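One structure is given below, represented as structure tokens, and several questions about it will come after.
Only a single protein chain was left out; the remaining protein chains are all shown in position.
Our next item is subunit A:
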Amino acid sequence: MLGLGYNTLLVATGAGLLGLAAGVAGAFLYLRKRSLMSDAISHATLPGVAVAFLVMVALGGEGRALVGLLTGAALSSLAGLAIVHWLNRHTRLGEDAAIGAVLSVFFGFGIVLLTVIQTIGAGRQAGLESFLLGSTAGMLRADAWVIAAGGALALAACVVLRRPMTLVSFDPEYAATQGLSPARVDMAMMALALAVTVVGLKIVGLILIVALLILPAVAARFWTERSEAVALLAGLIGGVSGSAGAILSSLAPDLPTGPIIVLVAAAIFTVSLLLAPTRGVLAGVLAQLSFRRRVHLRQGLLALAHGHRIHEAYTQRLLRRSGLIRADGVATEAGQRAAARAALDERRWHVLRGLPDAAPVSARYDGLTPVDTLLTADQIAALDRRMAGPGGTA
């Protein structure tokens, strides 16, 4: 199929499902502003993997059964989470400091255990290091099933819990008055992230799984203003990154799968950052430029109307290019008309802002918006009569 090998298809499917689950679960972490927790969760898995290996060997097993290793990873990650939670609740440490402390200590301990395993059981441990950066080379069909099932379960849990998680993310105090326990919803959210992390250890590795939890969510945020859409889009971006990364890495020999998956996600993030409408960097620059242009045009026209000299070169260029002034700075016919319109608008605003009952409209004065886009024709007429009457400035 598609000219891809069996192993590649297996990995691409597994990585796609993993990316989908990671994207959706990561979206809720991001909405709750707890993205960094995924860092602690993932690093805290390492000692568990090593201890599980030792236990399985001690029991006479081969020590490399994926389910056993992942169970160990989940348990030690849970311990790490509990410690972060305890430090945050019962000491003066903030959550960021607690995360930093726990992730480095657990990771360090895990590396020590890996080194010990290497010296005592030479040969048999081969493959444990692959949990650091992921490895798909020797992936079995059974491994793919474990990953696919775990990812699907995490995804289903996200669907069921989407309302409580959104409610608690937006307004935890209000959620509490609705009978939800923010602490328990947070715990469920962390459990989801933990499940995704553990499932992803084999493919992406514990160091890079963080990227797969965070990048799709922040990329998705650029494109939408709705939380459900952020979660869906993050799932889509994660899934595409997973599958595309797995396929890309199979195109050349010895390309690492995990890092390529993360690079694909990073590329999607970069494109979103630069090109997304309204929230993207480019859209921001364009909006700023267009605003600057409107300000200069307006100020230039008002200067023309009042017979002032225009000093700024940019304003002169703008008016010349729009055909409003000639090269010598004198207004063209079109320029005179536009200037008169701007001056009239300014006078209307002046009168309008002096009327107490026009306060809601007056509040929208920004020096640029023409008043006749906010008022009806008869309101404008009334304004003009007032302008011409006693006390008017016309």
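In this text, a contact is a pair of C-beta atoms (placed from the backbone, for glycine too) under 8 Å apart; a residue touches a chain by one contact, two chains touch by 3 or more; residues count from 1.
In the analysis below, contacts and distances are computed from a predicted model.
For the omitted chain of this complex, the UniProt record lists the protein as "Manganese ABC transporter ATP-binding protein", which is one of "2-ketoisovalerate ferredoxin oxidoreductase subunit alpha", "Transcriptional regulatory protein YkoG", "Manganese ABC transporter ATP-binding protein" or "Chemotaxis protein CheA". Among A:Trp86, A:Phe170 or A:Tyr314, only A:Phe170 touches the chain that is left out of the view. In the complete complex, the hidden chain is touched by one of A:Thr91, A:Ser104 or A:Gln178, namely A:Gln178.
For the options A:Asn88, A:Ser227 or A:Gln379, the residue in contact with the chain missing from this view is A:Ser227. Residue-level contact of subunit A with the missing chain is found at 31, 33, 160-161, 163-164, 166-167, 169-171, 173-174, 176-180, 221, 224-227, 229-230, 359-360.
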